[in-house]
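On to chain A.
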Amino acid sequence: GSGDSPAAAPKSGGRLRAVFAGGGAKEVLDPHLQSLFVDIARHKALYEKLVELGPDLKPVPRLATKWEADAQAATWRFTLRDVTFHDGKALTSQDVLYSLARIADPNAPERVAQSSLAALDLRRCKAIDRRTVELTLAAPNAEFPALLAGIGTQIVRDGFKNPAEPNGTGAFRYSSFEPGRSMVATRFDDYWDGPARIEELQILSADAEARANAVQGGQAEYANEMTATFARTAEAGRAVKIVAAKGSTTQAFVMKVDRPPFDNSDVRLAFKLLADRQRLVDVVLAGRGAVGNDLFGKGFQYYPADLPQRERDVDQAKALLKKAGLIGKEVEIFTSDASAGFVEAATLFAEQVAEAGVKLKVTTGSAQTYAKDLLTKGVIGSHRSGAMPIPQYITDRLLTKSPFNVTHWRRPAFDAAFAAAQVQTDEAAREAKYGVLQKTLRDEGGILAWGHPDFLVAISPKLQGVQAVPPNTLDSGRFDKVWLA
Partner candidate 1 sequence: MRSYAAQRAVLALAQLAVLSILVFVLTALLPGDAADMRFTETLTPDQVARLRSQLGLDEPAIERFTHWFGNVLTGDLGTSLISGGPVADIVKASVGATLVLTLATLTVVVPLAVLLGLVMGTRENGRLDRVITSITLALSAIPDFVIAVVLITLFSLKLGWLPATWVGGRLLTNPALLVLPVAVLLGRTVCLLSRQVRAGTINALNAEYVVQARRLGVPRRQLLLRHVLPNAAVPGVQELARTGDTLLGGVLVVEAIFAIPGFATALVDGVETRDVPVVQGLTLVLAAAALLINLAADLICNRLVPRTELLR
Partner candidate 2 sequence: MKPLVEVRGLSAAAGTAVLVDGVDFKVWPGQVTALVGASGSGKTTSALALLGERGRGVRLSGEVAVDGVNLLRVEAPGARAASGGGVDLAAAAAIRGRVVAYMPQHPGSALNPARRIGTAIGELSKLHNHGVDGVVEALRAAQLPADRSTQRRFPHQFSGGQRQRIALAQALACRPKVLVLDEPSTGLDSITRLQLVSELRELTDRGLGILLLSHDLDLVRALAQDVVVLDAGRVIDAGGIDVLPAATKLQARPGTTGASTPLLQAMNLSAALRTRGRDPILQEVELAVPPGSCVGVVGRSGSGKTTLARCLAGLHERHTGRITLSDQPLPVLRKRSAEQARQVQYVWQEVRGSFDERRRVDDQVARTAERLRGVGPVEAKAEAVATLARLGVSAMVAARPPSQLSGGELQRAAIARALLARPEVLICDEITTALDEHGTALVVELLSELQGSGMALIWVSHDLGLVAAVADRVLVLEAGRVVEVGPPATVMAKPAHETTERLVRAARLGRSGVGLPAVDPGSRAPAVPEAVVPEEEPPPVLTSCADTRSEPQR
């Protein structure tokens, strides 16, 4: 990563222009609506959450200095930091309660954290004092702090109504915003974590090619989400530096475990055995990533690193497929160019599967509706997931009631075991239980996670202090600690 020149003393001042993938009119200023990296970065500059995620996706204190739960993990007490909003008012418990209520507002279904914080029983939440707040859960959950670190959980001022007039506790003060173009913010001198070094922050939107040109042409100092090819080209020159967060997201094929032929666990295993993961990583990720072991979140908290790496075994796969009577048959793989590398990976995987005598036909669907379509359509499809804590991933995708259960993995026993782990307040015990669940998933589940691409950021050599961390964590897209040399 970068920031590896500790000799240079941090300098103050200057303007930082950071370019992110744009979302056009979709871009918003309301911190509770965000879904794009660019929104997250903008909101991170202006607002803060109670809890953030560390580089291993483990909750770390932010506006809450500490928290403790009761034995059932049902009632949580958060102690707030002594900070002020941009308008000079101090942060109070009331602000936290207002923010949570605003997120949960049933009349605003687009508030993103609504479902992850659904367990919160707002009527029983209360302010203990100005700086202590007690939050009660309808369903006990030992991972609750991580949920408060999720997307769209920023703390706003009590009575905050107009998103066009942002007022947060973040390191930068809002000055202007044009959706699809830019947001400009200036240093907030009273920031509790020490004022930012840069004077002005511009967070701009542009697509991949424009980001590359901007950072290479000196029109931006920071470019988010770069491609491996760009990294390879850029590293040959001296104009930009690449900051790579190792294996921070997950690329997978997902098989629906309730549909033939993947309702047969032999077939699922056979497909897992057929994937030439190294080649997929080498070609689709241009070598910038780690091979996957059919599990989400390599390197994150609770990841069972002791499980053996699955290796390619065409002969065994053939035997399994023969048993299932699938040799010579055709299976359709549903993909789309909704995300970079989907179609490429599917095409390449089809070639690998063909070696075992099964034809995998690549079908490309509409990019915009792909996320929704994948839930219902096809038997095997392309899938990627951003960085999030492993328990949250399981909650979202692998339980009977999960809203994004793309593999149709619905097992009451699994649900029950997971629920039991969730109320376990002892972290080590919880980790052990998660380990068992993940082993089951790796062996029987429908997820064929073949790789974990690096998250690549291009920066101008002038820019110092950028951390190589996965997205959605505290230090990603964070600009109050960086400086321009």
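One rule holds for everything that comes next: a residue touches a chain if its C-beta (ideal position, glycine included) is under 8 Å from a C-beta of that chain, and two chains touch if they have at least 3 such contacts; residues count from 1.
These made the cut because all candidates are chains of the complex that A comes from, given by their letters.
Note that the structure is a prediction, hence the values are computed from the model and not measured.
Asks: Quick one: in this complex, who touches chain A among 1 or 2?
Replies: Selected candidate, touching chain A: 1.
Asks: Okay, in this complex, where on chain A does candidate 1 touch?
Replies: 17, 19, 22, 24-28, 35, 106-107, 109-110, 112, 114-115, 151-152, 178-182, 202, 204-207, 209-211, 213-214, 216-220, 239, 366-369, 371-372, 375, 385-386, 396, 403-404
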